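Notes follow the structure.
Yeah, one chain of the complex is gone here, protein chain that is, but the others are all in their spots.
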Amino acid sequence: MRDVEPNTLSLVYLARLREAFGASSERIALPAGVTTVAALRAFLAARGGAWAAELAPGRAVRIAVNHEIAAPDAPVRPGDEIALFPPVTGG
Amino acid sequence: MRDVEPNTLSLVYLARLREAFGASSERIALPAGVTTVAALRAFLAARGGAWAAELAPGRAVRIAVNHEIAAPDAPVRPGDEIALFPPVTGG
Amino acid sequence: MPVRVQTEDFDVARELDALRAGDRAVGAVAAFIGTVRDVNLDARVASMTLEHYPGMTEKALAAIVDAAKSRWDIVDALVIHRVGALAPADQIVLVGVTSAHRGEAFAACEFIIDYLKTRAPLWKKEETAEGARWVDARATDDEAAARWQLPQRERTD
Partner (left out) sequence: MPVRVQTEDFDVARELDALRAGDRAVGAVAAFIGTVRDVNLDARVASMTLEHYPGMTEKALAAIVDAAKSRWDIVDALVIHRVGALAPADQIVLVGVTSAHRGEAFAACEFIIDYLKTRAPLWKKEETAEGARWVDARATDDEAAARWQLPQRERTD
């Protein structure tokens, strides 16, 4: 919940997803009907190409909402920062 | 098994036992009939005083023969270095 | 500051000294240092890049440290994780835990690194003779974290 344009989402892509999507971030208008993390993932997968491949059901993708890992049914709200990334490999 | 006078034992006392006995080491003739660690302990306890007190049955005493912790029935042989000490507290 | 994300190397002795400074009730320090191996899954690793998610990484590490502090009777804990370009044998991560007695320090230290490996948003990319590749997450890391029986992290896959 930041001080941003109303009805937008800030999307962040990291590591392999950043490379596959060719972008580290973007701002999009909150798509109609997208109220959950799972719905946002499906919306992005529908872009096709690398999006469809990387976000296909069964691919291991983690999604964080405002810096907290979120479950598929977690809500998505205007102003959220939503990050998509592969399973982590630090340490 | 060192190059020492025949039929002697080198005794070493450490920590609380060193203080209680007022000695850090001594060399004694192998006492007649002393063939095990337990027998040596009993022989020393028979000196009375601090020896009897510190080496009484039930007191926690560790005995090493030639730098290896030894069981009561371990053999004692001429030339052995035998150390008596309390349970260890390093680390 | 109990967690840091930085490109610079760290001095383990200095960091652990600082961690236990000022509390003489500390009798035990357990530490873990992760280093860059030059071989991973049979390929020689020439160098490595650590990417992270600025903002979230610090929060995730702090949450892991807080979980350790609430679970064990420890005095303090520290996590330093490097990001950016690293070479074989370089230090990657330091976890340090201080406590009065060693059992708590060991358990909390192992807990922190196990959780860090499955929950902190950091990714390794290796440069090998066959090209660059993102390191895959290891099932054994998930198993290590599961031992501690915290609620499973949320999954979105």
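Going in written order, the chains are labelled A, B and C, and every chain counts its residues from 1.
In this section, a residue touches a chain if its C-beta (ideal position, glycine included) is under 8 Å from a C-beta of that chain, and two chains touch if they have at least 3 such contacts.
The structure presented is a predicted model; accordingly, all values stated were derived computationally and were not measured.
Participant: Looking at the whole complex, which visible chains does the left-out chain touch?
Facilitator: B, C
Participant: Since one chain isn't shown, list which residues of subunit C touch it in the complete complex.
Facilitator: Touch set of subunit C with respect to the missing chain: 11-14, 16, 20, 24-39, 88-89, 100-103, 105-106, 109-110, 113, 140, 144.
Participant: Which parts of subunit B face the unshown chain closely enough to count as touching?
Facilitator: Interface with the chain not displayed, on the subunit B side: 12, 14-16, 18, 37-38, 41, 58-64, 67-72, 74, 83, 85-91.
As a convention for this text, only the chains that are shown with their structure count from here on.
Participant: Greatest Cα-centroid separation from subunit C: which chain?
Facilitator: With centres defined by C-alpha atoms, farthest from subunit C sits B.
Participant: Just how far, in Å, is the C-alpha centre of subunit B from the one of subunit A?
Facilitator: Chain centroid spacing, subunit A to subunit B, equals 73 Å.
Participant: Could you grab the centroid distance between subunit B and subunit C? Build each centroid from C-alpha atoms only and quote it in angstrom.
Facilitator: Here subunit B and subunit C have centroids separated by 49 Å.
Participant: Between subunit A and subunit C, what is the separation of their C-alpha centroids in Å?
Facilitator: Chain centres of subunit A and subunit C, defined by C-alpha means, are spaced 26 Å apart.
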